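Only one protein chain is missing from this complex, and each of the others stays in its spot.
All chains are identified by letter, namely A and B, in their written order; residue positions are counted from 1 within each chain.
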Amino acid sequence: MTALGLAPVFAAVIRRDLTLALRRRSDVLTTFFFFVIVVSLFPLGVGTQSSMLRSIAPGVVWVAALLASMLALVRLFASDFDDGTLEQLALSPQPLVLLVVAKVFAHWLVSGLPLVLVAPLLGLQFDLPAGALGIMMLTLLVGTPCLSLIGAIGAALTLGVRGAGGLLALLVLPLYVPVLIFGAGAVSAAVAGMPVSGHLSVLGACLLIALVLGPWASAAAVRIAIE
Amino acid sequence: MRLNVWKYASPPAFYRLAGNLAPWFLGLAAALAATGLYIGFFVAPTDFQQGESYRIIFIHVPAAWMSMFIYAVMAFWCAMGVVLNTRLSFMMALALAPTGAMFTFIALWSGALWGKPTWGTWWVWDARLTSELILLFLYIGFLSLHAAIDDTRRADRAAALLALVGVINVPIIYFSVKWWSTLHQGASVSLTRAPTMAATMLVGMLIMSLAAWMYAIGVSLLRARTIMLERESDAEWVRELSAERR
Partner (left out) sequence: MLEALGLECVRGQRRLFRGITFGLAAGQMLWVLGPNGSGKTTLLRLLCGLLRPESGHVRWKGEDVRGSPDSLHADLLYLGHAPAVKDDLSSRENLCFGLAQTGIGVTPREADAVLGEFGLAGREMVPIRALSQGQKRRAALSRLALGAAKALWILDEPFTALDAQAVQLVQAHLARQLSRGGCVVFTSHHEVELAGHAVTRLQLAQ
């Protein structure tokens, strides 16, 4: 037996959540396929004219990422809350804020990162040029962690509440608006051949703010939920 | 004699005070509204560019200002509740929310009514209207979260946390929407660019804003009283009160 400091506990939380996600692969894949299907539905709904597809692609991919991210959020704390492991996490001598970061990171690896990787393929369906595809990946890479961090607050607030899924959407989507605007905006700018550094820096700033304030608010919400 | 403000943190004392003050605020609100509307619809001159239809600004702008102001006050009471752990603070926040949502709704409707004769569309995706729409979602989220949680204390604190997260986000959302709308709309279609203000127009808007403010205070005090009765229904003072009424 040994005494464990912060780093091993942090790693243990990530490892546990990843193990659980891999054993419940269907949950993870559902989110992924939801994203793919939603994006693919749009051309069926709006027509296949190239120039129009190119102009709506950034928004479509981003909104689909938002929705998929939200679907996945319900899983973040709910099962731990139900079987009592969440309160054990809150009783850890390590700060709950950091353990929440670990959980959100593991969650993002499993639900956010796959979206980042598949987005370029979907972008091809919309006839986006290669440069824009790269920017799309980059914005999603910076933006999806933001979505997970902000969404975690909503997931914690709605633990054990009736109609949690719908309520979570109502609470969290308004907070997603800045990330959506700058993420999709960057890709649109790339398609039009305009500079994207402004959008990307704001997106980066959003990530920093989300990283600093999000876990703190989520930890507070978890404590309120387990009272 | 020092005024002991803290004694009003106790529900029965606050209940009495609120009951006494509310009619005054509402009366004042009615008087101010009458004055403001008179100025807005009869005294203020016809606008050079927009004709008579601009007069809706006397309802739209005060409503928009109030919707944002009330959210800030609501967040303040939530913060007080979290820091001081007083029941009354949470009740005040909960009492303010429906009024704030109402003003947001009025701002949206009046914005639409302004947009139609002026630009031919019922909805304009400008910064203020879009931010108002998101603000409406924030209010509804607050009320829905509170309603969905059965335990009152947990509901209060969860909704308070949401309101505080929201208040930090509102400026961020506003600026990002503003930036987005300048990109997509261009400067021509903008409700924020009101007609150049004649002095009477400004006075009219300020009076209407004051009226809205008085109304918000009066109505929230009444609503807080109702919430208090519901929550403290087991307490001595409530039972005495209902015995008095019989």
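Everything that follows uses one rule, which is that contacts are C-beta pairs under 8 Å (C-beta built on N, C-alpha and C of every residue); 3 or more make two chains touch, one makes a residue touch a chain.
Every value quoted in this text rests on a predicted model; they were computed, and no experiment measured them.
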Per the whole complex, from A:28, A:56 or A:90 the residue touching the absent chain is A:90
Sole touch to the unshown chain from A:9, A:56 or A:98: residue A:9
Touch rule applied to chain A and the missing chain gives residues 1-5, 8-9, 12-13, 16, 19-20, 23-24, 79-80, 83-85, 87-95, 223, 226-227
The missing chain sits against chain B at residues 151-152, 231, 234
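Everything that follows uses one rule, which is that only the chains that are shown with their structure count from here on.
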Per the C-alpha centroid definition, the whole-Å distance linking chain A and chain B comes out as 32
Counting only contacts in the complex, chain A reaches chain B at residues 153, 157-158, 161-163, 167, 170-171, 173-175, 177-178, 181-182, 185, 202, 206, 209, 213, 217, 220-221, 224-225, 227
As the complex stands, chain B meets chain A at residues 134, 137-138, 140-141, 144-145, 148-149, 153-154, 157-158, 161-162, 164-166, 168-169, 172-173, 176-177, 179-180, 183
